[in-house]
Structure formats: C-alpha cells, structure tokens
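The next block holds one structure in the form of structure tokens; read it before the comments.
Note that one protein chain of the assembly has been removed; the remaining protein chains are unaltered in position.
Labels run A and B following the written order; every chain starts at residue 1.
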Amino acid sequence: MAQAAAVVQAGPSGYGSAASPSSSPGIDIARVSKTFLVNGAPVEALRDISLAVESGAFVSLVGPSGCGKSTLLRLIAGLETADAGVIRVGDRPIRRPGLDRGMVFQDHRLFPWLTVERNILLSLRRTSYSEKQKQKIVRDLIALVGLKGFEQAQPHQLSGGMSQRAAIARALAPRPDILLLDEPFGALDSLTRTHLQTEFLRIWKHEGITMLMVTHDVEEAVFLSDRVVVIAPRPGRIRRIVDVPLEKPRRRADGAFIALKEEILADLNAAEA
Amino acid sequence: MSASLVGASLAQSGRWRGLVLPGALLLVWVAVAAGGGPKSAVFVSPGAVLAAAREAIESGDLPGAAGATLLRAFLGWSIGSAAGFALGLLLGLSAWSRRAAAPTLHGARQIALFAWIPLLSAWLGNGEAMKIALIALSGFFPVLLHVEAGCRDVPQPYREVARLFAFDRFGEIAFVILPAAAPTIISGLELAFAIAWIGTIGAEYLIGTGYMNASPDGIGAFLAGARENARMDLVVVGILSLALIGFVLDRAVVLASRRAVAWRRQPQ
Partner (left out) sequence: MTIAPVEYRQRLSPAFAWRWWAGAAATHAAAGLRRRAGLAATALLLPVLIVAVWWVAARYELVAPQILPAPPLVWATALDLIGSGQLQSELAVSLLRLAAGLAVGGTLGLLVGLVMGLSRTAEAYLSPTVRAVWLVPSLGWLPFFMLLFGIGEALKVVLIAKACFLPLMINSFDGVRNVSPKHREVARMLELGPFDTLRFVIWPSVLPHVLTGFRLSLSKGWQVLILVEMIASAAGIGYLMTWGRKSFQLDIVIVTMVLIGAVGWLLDRAALAVQTRATAWASRSAAP
C-alpha cells in the first residue's frame, strides 16, 4: 500500500502518522434519557441508556428507524441536551457542541458557497494553529481522503462520495477527541459505499481516534467496528452488544464475518417485532 | 394553569406587540395635536382627519370615487388579462412564435408603465378610452408572462398522457395544459390585478393634476384634488381608504385563489 506509506510520512501535523490509540479519550454515557414533544404528545426517544466506549475503539449503533440511535449521537455531539443522565468524553461532561467532538452527517453539509479547501479551513478557524500550519493540515487531509486535485472545487461539482470524503476531512481537521458519524455512507449508492468503507478503514487506522457510528447497514457495522450495539426502539434502549473480534481489514465473504452479520440481523428483526 | 390556557394567553400577549409601534405613533400624533401642533399648514390633527373622513363619506365623494376606481380597474384588468391570456397561450405552446415575439414583448415590458401615458393620451385622447387602455396594458404583461410560463412548463408526463388518450389540440389544452398551468396562471391574474389597481390610481391621479385635460374622478383624482388644495386631512383620508381597500382586496384574492387551486395542496 504505497499510498498509505507515503501518507504515513506526512509530517509534523500528525496526519498520516499513526497516533497511539490511548491518546484519544473514551465516551461514557450514564443513564441518559431524552423525551421529545411531537405534536404536543411526549415521545420517549431514549430511556436510561448507559454505554461505555473505550478510547480508540470503533463502535457502531444499529437499530430500526426511529430507535433513537441518531438522538444519542446528537446528544453526544451536544446538539441536544439530555433530560436525565450524564455524557462524558474523557472526564468532561458534555453540555454544548465543540471542536473536541467531530461529526460527519449523512447529508455532507458542506457549505455550498465555499470550495472544498475553504470548507476544511473553516473548521480550523477556532483553533490556534498558524496560517501555515492550517494550510498544511488541509493539504494533508485532502491527500488522506483522496481528494487531491479537487481543492478548488465547489460542493455542487462533486459527486456524493467525494462530498462525503470532504466532510470527513472537515470533521478530522481540528483533531477532535472523538468522531461521530451519523449514517455517513447512507446517501451513497452501494458501490461507492463499499469503496468508501474500505477507504474509511484506512483513514481510521491512521487517526486512531475513538469513533462512534450510527448505521442502518449491519454489514457496514461488522466491517468497520470493534463492537456493535443493537438498539431497540420505542423507547430507545440497548438490547445487546456484540463484539467483533475479527482482524482488520475484514473480508465480507468470510465465514465468521457472515455469521456475525446474520446473528445481528436476526437480533434486529426480533427487536423490530 | 393547564398547558392550553398558558398557550392561549401567550398567543394573546404575542399579538399585542405588533400594535405597540402604530399605537405609539398614534399617541404621539394625538399628543402633538392636543398641544396645539406645529404651526405648519401641513399638520393635521386626528380629529381633523376623522371629520374630513366623515364628510367625504357622507357627501358620497369617497364611496363614489372608490366605486369608480374599482369598476375601472376591474374593466381594464379583464381586457388586459384576456389579451395577455390569449397571447400567453400562443407563446407558451408554440416555440417558434416564442422565438419571434418574446424579445419584442419583453422589450416593451421594460418600459415603465406610466411612460406609456403621453403616447396613449396622444393616440386615444384623454377620456375613458385612454384610462382603460393604460389599465389593460398594466394587466397585460403579468398575465402574458405567467400564462406563457405556466403552459410552457407543463410537465412532459402530463402531455404524454394526453397523447395516450388521443386528445386533439383543443382537448389537450382544455383538459391537461390549462388545469396544470392553473396555479401559475391564477397567480399571474392576481399580480395583474394588483398592478392594474396601481395603474388605475395613477391614471386618475394624473388627470386629477391636470396633466391631461379630462374630467377627474376616482380615488386617484380624489388624492390629486386633495393635494392641489393642500388639504392634508383629505390626503390622509385618501391614503387610509387605499389601505383599507387594498386590505380587503388582498383578503378576497387570497380566499378566492385558495378555493380555486385547492388541489395543489393535496399530496400528489
């Protein structure tokens, strides 16, 4: 993997150099509940959820639509506040959004009036790097996600897959403690999706930061994560946690892979019943 | 307190905020007038305005003027809309005629409405014909544009269905194109009326100022006369009645168009 090797030599900004997993904090979700008002009636999105994500781990949340997994992610991001319970990243409780937690949305949410380069630069606005350092970070990241040559492109000129890569670059630029992903590949066609999953695994290997991903796609969850958390709906609570001890990169045709996938799928179907 | 009661009183309290500004202005006006007011001839007290309003209404001046303006506006609007509709239909359906006529029509449209008055008054004299022509002209262009756009933008799938049903040209227009273009056409008709309204008042005003020799009538003339005689109280009465009529017309139009295109709101 010559390209990966070249990226590893990238330099002092740290992008490309494999960071040690233990430097990234873990997530601690303690007895979190959240209720929404929909048309005046209360809807319990999450009830008494507790979950611990070790530092440097990759954990996926799977579950049927409306089970609350996206809500949980948004709570960790700070976009919503919990009604009960505490969420900690490292040892700090979460109150509002911040650069320490990066997020990749399903709709890339790049600003259409900025080029790819400027979109990524904007995420560095509140950091304390010098201009030169910022430029270097942006360059390295664009190389990392494979968008070289598209720095000056505007989002509407990019395909869905490329936009999502840019969104990932933007989320990683301020060196967040953890990365949250809300169905990041859900809006892409299946070919692009599988390709990007493999790419993302490569990126994850180099970053080594704690990642929490919400997805519909069980295969994607088994492919990427160390643990898969199955969430049951209405109200959202943890049904089961499945470890994925297989070595990465995984082969989707592998017997053990398929067995795990089937196991989780069966559980999901039961959860929906 | 139950949630619904709280909600109701909150809504109440929200509404009053809109009245603060006009209320304050009104108070200032009353206070200034009560204190004698500035010595300018231009200042009128609220009382004077009310008195002038009563006089204008009771003498029949104002209602008569309003009626004349409305009638004229409606007449001109009908004529202009009919012409705009016919031409818009042609342009919307025939690409060739569009290429030939559209640039000229769009060019003519650029000429500010009231700039037509000198020419029209030279050609048609200063009487009703000129006024109606101007009003028709003002209503013509919005309808033309909207009908053209509406017919041109009928989605291809609908037109294909018409072909499947072996509709002839007339059938296609009557049963597919016009209904599909209806929302756009109706909003064009509404816009045309708003512009025709302005054109009516403008024409009446110009005649009222003696710009042209004709017998003045209508709200426009009412305003012009008020200004000529430096009667600020009547001017304010005129403005208020314009606001009132404008409000009523606006509501009426919204109500009518909502009924006419109810199908647009249904999920398709």
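Convention: a residue touches a chain if its C-beta (ideal position, glycine included) is under 8 Å from a C-beta of that chain, and two chains touch if they have at least 3 such contacts.
Bear in mind the structure is a predicted one, so any value in this text is a computation, not a measurement.
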**Item:** Of B:29, B:74 or B:114, the residue in touch with the unshown chain
**Value:** B:114
**Request:** Decide which residue listed in B:45, B:78 or B:209 touches the omitted chain of the complex.
**Result:** B:209
**Asked** So that we can see where the missing chain sits, which residues of chain A does it touch?
**Response** 77-79, 96-99, 101-103, 105, 107-109, 111-114, 122-123, 125-126, 154-156, 174
**Fill in**
Contact residues on chain B toward the hidden chain run 14, 17-22, 42, 96, 99-104, 107-108, 110-119, 121-123, 197-198, 201-202, 205-206, 209, 211, 220, 223-224, 226-227, 230, 232, 235-236, 238-239, 242-243, 246-247, 250
